[in-house]
Each structure stands twice: as structure tokens, then as C-alpha cells.
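For this depiction, one protein chain was excluded, whereas all remaining protein chains were kept in their positions.
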């Protein structure tokens, strides 16, 4: 039984990837997440300049629905400062995807150009953050913009480009199509859902940025649906990576069956101890594969479409 | 302290309304829900012909996120048969909004024409059901279609027209704008979110229709966000009615503060006993109003925008 | 706190660990529930998912050590597919749903269980419960069917009868087992001769139940009649959709029933007369 997973030309030791923005701001937390047993890690989304992000509160839990809301809003050190962290990751042989963002095509290009010489696994292009005023998910809702950005970035590098989509659209397949036409190497879905929590005692939105994005268990049925719909359209034409609400081995299998080639895990891995969580998840997947006579991860992908 | 709530020209005894599709297929369950203490009730969405809806399973609970997924898919008796149920409701003086749907403008008109002579409170136009192949939420994602349908229906009746929006769009304000320009009397948001659950044992989507809509606690932060965004755009230009994940008095207050004039409650009211649930909710709202010196519901609306 | 917990989950996949022909077109299945669940009560039901086919309500015939017993009668497409399932296959269950039969805790009373067809499944579980009770109350089971081969749990009830645990009154339309005729014949005979009060527990076709209800009303000694309304289309099973509701009370069979008592049945004008289809349309039974 093998856990190796192929995402296009990339091979990783198992299909579990750390989602962007969770444990992703420092090389040491990324290294730690990889050492804990993941197949690869994705950095926090990195932009052209250092940003403080949005005021706190910027992350808190909604326990009753086993979820988080956040408005961290792309707080990041900027690519120039973050090069040092990436270099550490490369040195320690941590398979690293760098998530990048920008407010427009020029900014995306600047970040990619500034990091593409590093020995990383590839880039994830974040077209989907709901927590900024400019850029972010605005960009990810327009097929033409998506096509142009992907095409431009693709012309600049041979490294794999993954495109991360927002669920806050009428038709995710249309956006994915634009990205595929632009030449991307994988589709990643979903980012957080537009959300808000108001405190009724003080009568104000709790997040410092007021608006935020919902992640965690609450969005799993939504993520599964999107992966299923994407797989219906693309089958094995392009790898699809599932994200959203994974906290158990069963959730990983559900995403694979829906059509995911690999998965990303965010909220659940940050809460408490990555080491334990990843061990539990891996054990459960192994057990499932044994019970259902699977010898490789790839065989599970798309199983719910038969 | 008064609970009376004005939604445009309509006055109801409190801001709690039964959402469409829950307890809404028979006059007797609707009557019961009103008797239990609601301000008004909305029927299951009624179309031009009787429909069996989608195969079972078509509704089940996701306990860990306190939510439901459903693909009932507009199973309904058709307006001709349902007239009898509405007549019973009118006779018993149950303030009734009739939810209507169609696959196109002609069908919407047919249903409205077939029921507009009845002494009901108004119509809710369902532009947002995710569980049908044609019509449903397809219709609700295109501003022009929305404008045309609303305008046509409005020209046919003096009864208030509420427009129920889908959250599965890039920009809900754009759609709401089209509805307002078309002349609607209130905006209702949100309907369920596109979702799916796959059983990993048998490797297939559990719902008979495969795809479904997510409701319940998981979608509350999403509903709050949409109401907040709509209120930012419309302020008190048009009443906004909040729906999605309400199960406690606190949730109602949160929606009011976000900008709702009234709220609809679905999933939570069906589970167990409407009578108890509504009593608890009402008690909590009363307590909140006392503690915060509110003398009417209207004063709470939009309080989080100050 | 107004917090409300969802009473149920998505279908829990259970392995069939035993399958046995019960009578013609009817099989008993034993399902192993892989998670700890609270005990089921006689009269409750589950929503049973036959993957890829359909989901529908099924009564509970027994529950012990996390193993669930159900009895399935062939009806249409769904039950047919179900009867083809074999040991080792998986079925999804949601539940346990609905109200149970209310057995009075004290006082001497004759327990009269009356039914036919798959109505015998909740009555089997009720019987199991009743014969465990210490006190010496009379238990009478009245079962009717078209012919001997369609009498459900025949051997099971006959054995209990022979062991003196209950009195089994079987009858068939064709006289192939028990007496020839309807269960109502022996029932009326019993009521005319019986000493003390009686309670009815009835599960079967609704028109039959209505007839029994009218009989029961004639006797002052019948202190309650509890009937399982299982002739209504169900979607959710936990009270949300309203497709199973009865007029004019707005009671949902799945939550407020399926077991209703005399007082309630008197208020349900639909009882024995109308039901709603899966479209919500009303139809004569």
C-alpha cells in the first residue's frame, strides 16, 4: 500500500498538504508541520511588501459548528524578507509550495519573479482571499482576469502553478476553466466563505476588519460539492486539490472520492498538536485503504462518480 | 415593549417568520407553527404543477455542525391543489406568505395569477433553490432575469413581493439591486448553500439527488455577513429579512443588528417542537430588549452599523 | 438555554450480519450498528437507506447489544432492492425516530396487540418488552393475513403462546392457519368476555386500524388505543419537512407519532381517510 501522490509532475509522500495561512508564516512552523508527517506544506500567502494585515480580533473559533472565522487579511513579511524563511525550508528539504498574492497582475508577477529561482515545489496563486479590500477574491471572480494572470505567470516560470479558487462565486467551474485555459497545473478549492459574527452585547462585528472568512467543519459539505462539480467537468484533465473542513481521515477520503488528487488541511491542523492530528488522519486512511482493497491513493480519486 | 414588526406595509405581531420549506407543505403544520407563536408563516415553494421532488434521502442532519443538508427539490402539490390549503390558512387568520417558484417568467406568472385573489399577506419569490436542474438558483444569479421577473410579477399584483436570494453568487448586492429596481417590497437572504455529503463506505453521494443545500447553524455567519452587506447598501431603503441558521434568541438579535427587519427560521424550528423553540427564542429576545432598553424591534435593526 | 441538539446524524452505515426469510416476501435483517447508540423503544422507527436506491421508514422489531432487528415486506422498488441485500452488505440508518407505545407502569390491564403485515414489527418489539414485565397481566396478540405463508413472526408468536407467555390469536382470509376471518372477530369476542380493562396496541393498514378504533370505542373497558400511523410518506423522519403531517392538528407522524393514543386519534380527522402524497397532495386512503 502506497501513500505517494502525484499532482501533475510533482510527487509527494502522501496526499496531505498544509493549507496556506495556517502555521505558514515562519519556516520553523512549516518545517515542523512537514516533520509531523505531511506530504508538503504551503506558506502563508506572500505579497510584494510587508503588511500588518487587519486589526485584531482576526481569528477566533465558533465552537458550536467546529469552525473558525478569520480576517488575518494577508498579513505577511513581503517576499524579500520571506526569502530567508524559504531558504531555510529548502535547506531542510521541506517540500514547499509558496502561496503568492497581489492586488493586480503586476504585483503577482513581482512576487513570482522574486522567488522563482528558489528550489521550491511550485507556487499556489491565491485568487481567493475574502479579507482584503483590493485584490483577493475580487480578482478570483472574473474569468478574464483569472485567465490573464495565470497565463502571464505561467510564461515566467516552469515551476508548477496551482490556482486557488474562492467558493464565493455563482459558477466555480467557469473560473476554473479560465485558469485551466491559462495553463495552470492544478486547481485548488476552496478558500474561506464570506462570513461575519456580531457581538450582541456591544452591538458590533467582532473581527477588527468586521468581515471575515469561514473555515473548518462547517464548510466541508460545501468544499466536497465544489470538488465534485469540478471533477465532473475536468475528470483527470487536471489535478484538483480539495480544501475545506478536513479534520479526520474520513474527511480526506470523502474529498478523494469527490475527485481530489490531494487535500489541504488548515484550521484543524493548527488547533492543538499537528503531530497527533496527522498521525490519527494517516492511521484512518490506511485502515480505510486496507478495508477497501486500495493499494494507492490515486485509485480512490473520483470514486464517487461511478 | 412591543414586538410588532413592520415589513414595508405589512405588520406582523413579532419578527419571527417560518422559512419556506419547513413545516410548509400542509395548512395544518403552518397553522400550528403560527399558533406556536410566530409572527407569520411562509409556505413551501409552490409551482405550476405537482412535483414529487427528488428521490430520498432528501433531508438529513449533520449533527457535528448542527446543520441539515436537503435536496427536497421543490416537491409540491402545484398551486391548484394547494389553493385548498391556503384557503384553510386564510379562514383561520394565519398570516401567510406564499412562496412561489417557476422555471421561467411564464411559470412564475402562472402561479402568481392562480393565487393572487386569495387573502394572503404577500408572495415570496424563490429565486434561489439549489436543488433543481432548471430554474431555481440558476435564475437567481443573473441580474437581468431577476429584474424582469420581479417587474413582471409586480405589474400583476398589489400584494407585497419579497425576493429570496441565493448566497451562491459572487455579489449578492448586485442581484438585490436588480430586484429592488424591479420593484420588490423586501429582500430575503439567504437560501441554502450548495453542498454535498459522500458516504465513504459505499462511495456515493448520500442524497438521492446527489447535490443538496446546507442550512442550519453552519450557515449563520454567512447569512449575517450577507445581511450586513445588504444593509450597508440599502440601509432602510428596503426591508431586509434575514434567514440562515437561527436557533436561539441571540441569533435573531444578531440578524436584527446586522440589518434585518425580520427573520425567518427554518431547520431549527422543524427539529423537535416548534412550540418550545419559539417560546425560548421569544423569552430571550424580551430579556435582551429589557437589558438594552429597547422598546421596539425596529430600534434594534441595523444597530451594528453605527 | 434554548440550545437544541440535532437528534440525529447522516446515515450510519451498518453491516447486515444476518438475513432470514420470515414469511412470504418478507425478511428479517440483523444490522450491526458500529457506534454506541441509545436503546430503541417499541414503536420507534428508523429511516433506512438502501444506497443508490431509496430511503424509507422502517419499524424496529428488536434492539439488543447494538444489533438492530428489522422486518421488511416487499412493496415496491425500494423494498425489493433491499430484499436482495445479503449478509456483509451495508445499509444506512438514521434514527431512532418517533414516539413509543406507552405501557402503563402499574394497574392490571389486558394488553391487546393487534396487527398485520409489517405492522407486526413494532408489535414484536412491544411483545418482547411486555413479557419481560414481572406483573401477571394478560397479553393477547391478534394477527391476521391473507394466508398462512404471509403470517409474520408466526413461529415466534406461536412458541410464546405454547410457552404460556401470551395468547396468540392468528387468523387468515383463507383459513389456512388459525381461524378464517379478520382479527376483529376474536378481538370482539375477547372484549365481550374479558374481565377488567384493556389497552389496544395496533399496527397495520390504516383502514384496518380505523375499523378497530371504531370497535374499541364501543367498549368502556378499552381504556386506551394506541395506533401506529405508518401509511404516510416520509422524507426527513425528524420533523422538518411536514410531508408526513396529518390534518387538522398539524402533527408530524415522524415526531409527534407514529404512535397516537385514543384522544389524539379522535382529533385526527385524516385518520383512516386521507393521506398526503410525496408531492403534498391529499389523497383518499
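Read from first to last, the chains carry the letters A, B and C; within each, the first residue is number 1.
Throughout what follows, a contact is a pair of C-beta atoms (placed from the backbone, for glycine too) under 8 Å apart; a residue touches a chain by one contact, two chains touch by 3 or more.
Everything numeric in this text was worked out from a predicted model, so none of it was measured.
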Visible chains in contact with the missing one: A
Candidates A:22, A:179 or A:243 - the one touching the absent chain: A:22
Touching residues on chain A - with respect to the absent chain: 21-33, 44, 50-53, 55-63, 66-68, 70, 72, 75-78, 81-82, 84, 88, 197, 199, 201-202, 204, 206, 208, 216, 247-249, 266-268, 270-273, 277, 280-281, 283-284
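Quick note on the criterion: only the chains that are shown with their structure count from here on.
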Chain occupying the most central position, where position means C-alpha average: B
Identity of the chain that, by mean CA position, is farthest from chain A: C
Inter-chain centre distance, chain A versus chain C - centres from mean C-alpha coordinates, in Å: 51
Residue numbers of chain B (touch at least two other chains): 62, 66-67, 69, 197, 204
Numbers and ranges of chain C residues touching at least 2 other chains: none
